[in-house]
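Worksheet: the structure to be examined is printed underneath.
Note that one protein chain is taken out, while the other chains of the complex remain in position.
Note that the chains take the letters A and B in the order they are written out, and that residue 1 is the start of every chain.
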Amino acid sequence: MILSDANCPDELLYHDQHDWARLEGDEHAVFGITWYAQDSLGEVVFYDPPEVGAEIHKDASYAEVESVKAVSDVIAPLSGEIVEVNDELADSPEKINEDPYGEGWLVKVKLTAAAEADALLGAEEYRKLLENE
Amino acid sequence: MSRYTSATPADRAEMLATIGVDSVAELFAQIPQSLRLDRPLSLPAGMSEAEVYERLAALAARNVDCEEQVCFLGAGMYDHYVPAIVDAITQRSEFLTPYTPYQPEISQGGLQAMFEFQTAMSELTALPVSNAGLYEGPSSVASAAYLAIGAGKGRRRFVVSRGVHPHSRETLATYSVGFDAEIEEVDLRDGLTDAATLAAAVDDETAAVFLQSPNFLGAIEDVEALGAAAKEHGALLVVAVDPMTLGVLEPPGEQGADIALGEGQPLGNRLDFGGPSFGFFCGTEELIRKMPGRIAGETDDVDGRRGFVLALQTREQHIRREKATHNICTAQALNALAATIHLAWLGREGFRELGELLVRRTAYARERLAAVAGVELLHEAPVAREFALRLAAPVDRVLERCAERGIAAGYPLGREYPEYENGLLVAITERRTREQIDALAEALGAAVAAEAVTA
Partner (left out) sequence: MNQQDEGVLTIFERSKPGRRAAVLPAAEVPEPPLEELIPAKLLRAEPPRLPEVAEPEIVRHYNRLSRRNFDLDSGFYPLGSCTMKHNPRLNERVAALPGHARLHPAQEPRRAQGALELMWLLQQSLAEICGLPHVSLQPSAGSHGELAGLLLTRAFHADRGEARTKVLAPDTSHGTNPASVTMAGYEIVKVATDERGGVEMDDLRAKVSEDVACLMLTNPNTLGLFDENITEIAALIHAVGGTLYYDGANLNAVMGHSRPGDMGFDIVHVNLHKSFSQPHGGGGPGAGPIAVSDRIEPFLPRPQVVRRESGNGSGPTYDLDRDRPKSIGRLRGFQGNFGVFVRSYAYILSLGGDGLAEASETAVLNANYLKARLAEGRAGKYLPVAFDRHCMHEFVLSGKPMKRELGIATLDLAKRLLDFDFHPPTVYFPLLVDEALMIEPTETETKESLDVFADAIEQILAEAEVDPDKARQSPHTTPVRRLDEVKATRKPVIRQALD
């Protein structure tokens, strides 16, 4: 697989289950799935977001993303409480494919254990992981 | 060579040579010797087609069917007239022998038939979403319970009217062991679900409320009024209905039902001693992603042609596996097709007219039979095509006497409803003529009189 740098923006942190996290300040983060994840899944047809206020835990599934022929668990890179979900995806789930790091963001959380970020991968390490997939 | 195979000794020799073994036995060597069956199967030797026919005909001859006996039996399955075109079409190779339509490009016949079926059932029930069918009525009720459990919220209680078919209630009880769910039954009063008892039984732990209309005793329930309790507590309202009555009775979709389902046999399917038939299952738009079973959806192909595919497959077991909305794979597609053809044959006006015919003949039968000495109505609630009587003599004995006169007078209620000892459920179809109804009245009268004397 040939990956351009655009497929793994440098400023993000990555989880080995192909999820990304963008830290916003000390207490918040935005999550989504990576370019590799959406490419493997195929065209997304449905995303059912968790509820605002729900508690999610690092390494555990917090939602599902569906393509025509598969369903994928979305893994939380960090633990936190959901403060915002991307409502646009109800009508336009294809944004997850088209812009996985931008308009395809899934949830915003208030972090409960910010130190967990140390366990995540940087862009370079994530790229290396993909080369071995 | 066994029946239907073609491998001659010459074929076998060539095939074995290509495979590179000397005998088929080598191919079976992967089965350990200790597990090899060391004797022939203890089954009779194979027979010629003519002999098989005779054997099956001899068995058929020992069944008293609706051609030999006038049938007033109902209880969910009815002796309707199925038009000849249904058989002609469903016996076509192209509908009888294909597999499930996983390759839509060569399954447009089946997929479009499913789409038409879904449209028809949605029209009948007045709910926007229909699947392509489940196995039959009672297990569809249990499937609705599974949907209610899966709807999240963690509720595990069901409230079920005793007007719901006993087979449905028993099946629900069986499945509920796996769901770890509790069932509370609500009694009938004067043939109808007792509204106050129902309302008292429903609470915030109730996942679903189950009603049937017409109910097992043939009475038409006020579903909208009864369903209010479900709405108040956020429980799903599930209503089992007789599809043949939906030409004249208010459909569940207009009565607040979240799910309408039932036994589809009256539409296009033979009695066949209880199966195969099909279950229909319709729901509100909100429930679409939780629906069990296959659903056909309309779309376009790469050239812009209209076509149909299996839609929302991620609900199903072959993709979702342990998180599927249901475990169903093979359903009853051919039986659903039979229903669609029958409904097209009846048509909008014919379906309504048939419903009117059933109601009027039933009213006539009910009046005639209630006038017979020793026979009274078990309840006076309005009915559509089936009603309940109470006899002044042991129902088994009465049924035997009627059977000797060539009439199956009805379904005895006592076994499943001990409170209705000597209760009899009488069903009417368009095949039950006035003459046959009059003969039933006469036979019933004579039987009750004779049994009351000897009692």
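Methods note: a contact is a pair of C-beta atoms (placed from the backbone, for glycine too) under 8 Å apart; a residue touches a chain by one contact, two chains touch by 3 or more.
Note that the structure is predicted; figures quoted are calculated from it, not measured.
Among B:Val248, B:Ala392 or B:Ala449, the one in contact with the hidden chain is B:Val248.
In the complete assembly, the contact with the undisplayed chain comes from B:Leu334, out of B:Leu287, B:Leu334, B:Ala388 or B:Val426.
Where chain A meets the missing chain, the touching residues are 43, 45-46, 66-69, 93-94.
Assume only the chains that are shown with their structure count from here on.
Chain centres here are Cα means. That of chain A falls 46 Å from that of chain B. The residues of chain A lying in touch with chain B in their complex are 45-46, 48, 66-71. Of all the residues in chain B, the ones that touch chain A in their complex are 289, 313-314, 319-320, 323.
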